[in-house]
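Note that one protein chain of the assembly has been removed; the remaining protein chains are unaltered in position.
Then we have subunit A:
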Amino acid sequence: MYGDLAMKLAQDARRVQTLESLPAYQVDLVASIVREIRDLNRDFNILLKKQGPDYDPRRHGEASCALFILQLCVQRNKRSLLAYHRLRAKRIEELAWAGVDAASAGEENSGSGNANSSSGAGGTRGSTSLTAGWHPDEDEYFRGFSDVLAELKGEWTDIDLVGPMDPPRDLFIDVRVLKDAGDIQTEYGMISLTRNSQFYVRQADVERLIQQGYLLKMS
């Protein structure tokens, strides 16, 4: 009562911030908070009616205090709900920007969403799919947003809009060859990476070899 559940939701939102993927939608919690808001609103109305028509907040201190508290709680619950949903919406937008295949993810989930709505128990599906446990409305939002995005990108096909905003620091890097990596084919020709040499080459050409441990990137 009086914001306890909203507190739980806020904590959940906080947890979501640090998570890699978007966890299941808290259907039950959200429903109970909404119910709490309704209850509080009912109490509020009853209390207000009791005061009669000649209610003056300045003269009836106790009543106005009670009304004020109820009002505060309702607003707090509302704020928590909005925050939770905003956070999730943002995450979904991010996913869409990151180029997650909206069509397949959406379709997959729309199927599950329908199943959920028909069975009436949301967020219970044990799939590892990206959108598992999402609210059907969220799926809808995701799909819609992806469509908008696709439309936007369609206008600028020659620009990678979803690329990273930070320019790469170094196009070329120094690498030292730790083990013979043989000849590698690059966009412009061949480089033979023989041991004990240092190369100053395009980062993109050798990135994979650095990860594999053939080359050592010099700072």
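Here, a residue touches a chain if its C-beta (ideal position, glycine included) is under 8 Å from a C-beta of that chain, and two chains touch if they have at least 3 such contacts; residues count from 1.
Here is the rule we go by: contacts and distances are computed from a predicted model.
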Undisplayed chain, where the name is taken from the UniProt record, one of "Molybdopterin synthase sulfur carrier subunit", "Glutamate--cysteine ligase", "CDC45 family" or "MMS19 nucleotide excision repair protein": "CDC45 family"
Residue of A:Gln11, A:Gln198 or A:Gln212 touching the missing chain in the full complex: A:Gln198
On subunit A, residues whose C-beta touches the chain left out of the figure: 171-172, 174, 176, 183, 186-192, 194, 196-202, 218
